[in-house]
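Every protein chain of the complex appears in place save one, which is left out.
And then chain A:
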Amino acid sequence: MNDFIAARSQMALSLGFHIIFSCIGMVMPFFMAVSHFYWLKTGNVLYKNVTKAWSKGVAIFFATGAVSGTVLSFELGLLWPEFMKHAGPIFGMPFSLEGTAFFIEAIALGFYLYGWNRFNKWFHWFTGVVVGVSGLLSGILVVAANAWMNNPKGFDFVNGKFSNIDPIKAMFNDAWFSQALHMCIAAFVATGFAVAGVHAFMILRKQNVLFHSKAFRIAAVFACVAALLQPLSGDISAKNVAKLQPSKLAAMEAVFHTEKGAPLIIGGIPNEQTQTVNDAIRLPKLLSYLAYGDLNATVKGLDSLPADERPPVSITHFSFQFMVALGMFLVLIAVLYFIIILKKRSWQEKRWLLKLFIIATPMGFLAVEAGWTVTEVGRQPWIIYGVMKTADAVTPMPGIVYSFYIFTCVYISLALIVIFMLYRQIKMVGQLYDIPQQENIA
């Protein structure tokens, strides 16, 4: 492994780690607020217990998310100083606004976690909502920064010099909306299915069933609504990518040769040597239609690009297919769940449904990681699309490989500890919250 690959891997590792925590930090407050709302409205102590149990989890995740985010804000410079030297002033606007959003989030979280029985109960509830809203806002802002890397706007680039900088224009680039929308929904999908899966598991094990049922309901409804919306937003994203980054689209769909009325390729193994895709299902003309809304539109292939401007095909293609497949599976679960609810059947007795949810526990997050791999790897070799190559942005310091090894160890141990802590939280539910097993559902 050379230093350049190490730097990229370290960035990917840190972001891949952070994104899990930030999704949870963005979404869990909403779940908590709903449960908290039911508690204030109905006085059913189960909802209070659910809220408190979740808020402990959120505190753990928030701290881990905060430190991994802090690391990222340094890593941008530690690994990509050349990039930050030029990009900082241009795409920095969302980051500086994000600082405010984070700050408000941290303050509101202080109120919320330590504010039980201290404040007016609606004020206390409201601080929880503020945590969620500012978390979501910071997610949108940071994705707008990333979108700028895909669709650099708001400056003139002449003779290798950046001039005439307009940070506001840079923030509202053409990619920010589709990316931010897709990301926010993704956060709900991923967190929702992860939480629902854990509670489904406990219901099947018949532990504190009433408690876990309440929790499951809230998470599952959020997750399923979001899962149904996700393909729609994904379609918007894909059309946008087709317009703004034809090279990424070509890599995603493994289009080696420019083609009119291009087929949609499902599955298959791209061979970058022979420039073919083997063993794939081809749906004629569908790709042209999906990307441009026209069955006979021309889809640019990788052969339209110079050899040193082609993104890696296999990784991008596989990741894209993986994300879409997961997305479709989650849509299926969502449809089944809504059918059962609408027919007023008792979902708790449908063991197969709960089992489906357990299987889906990691799927949202896997889709998130796959989706980001599409976005980031599909942009290669550019760090700023069409403007700066990733290889030109990397730090001159040798020995990044070691830094990568160290951070890998740190992140692996952190992940293990967090899992261990969550396991303990869940195991202790019965003792911590003294749940009245016979209590009726209010």
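The working rule: contacts are C-beta pairs under 8 Å (C-beta built on N, C-alpha and C of every residue); 3 or more make two chains touch, one makes a residue touch a chain; residues count from 1.
Everything below uses one rule, namely that contacts and distances are computed from a predicted model.
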Chain excluded from display, named as in UniProt, from "Acyl carrier protein", "Cytochrome d ubiquinol oxidase subunit II", "N-acetyltransferase" or "Integral membrane protein": "Cytochrome d ubiquinol oxidase subunit II"
Full-complex contact with the absent chain, from A:L15, A:V45, A:A63 or A:I236: A:A63
From A:L40, A:V71, A:I266 or A:V387, residue that would touch the chain that is not displayed: A:V71
Selected residue (touches chain absent from view) among A:G16, A:P81 or A:P312: A:P81
Residue of A:I20, A:I90 or A:L356 touching the missing chain in the full complex: A:I90
Residues of chain A (touch criterion as defined above) contacting the omitted chain: 56, 59-60, 62-64, 66-71, 73-74, 76-78, 81-82, 84-90, 92-93, 95-100, 102-104, 106-111, 113-115, 118-119, 163, 165-168, 395-399, 403, 406, 410, 414, 417, 421, 424-425, 427-428, 432
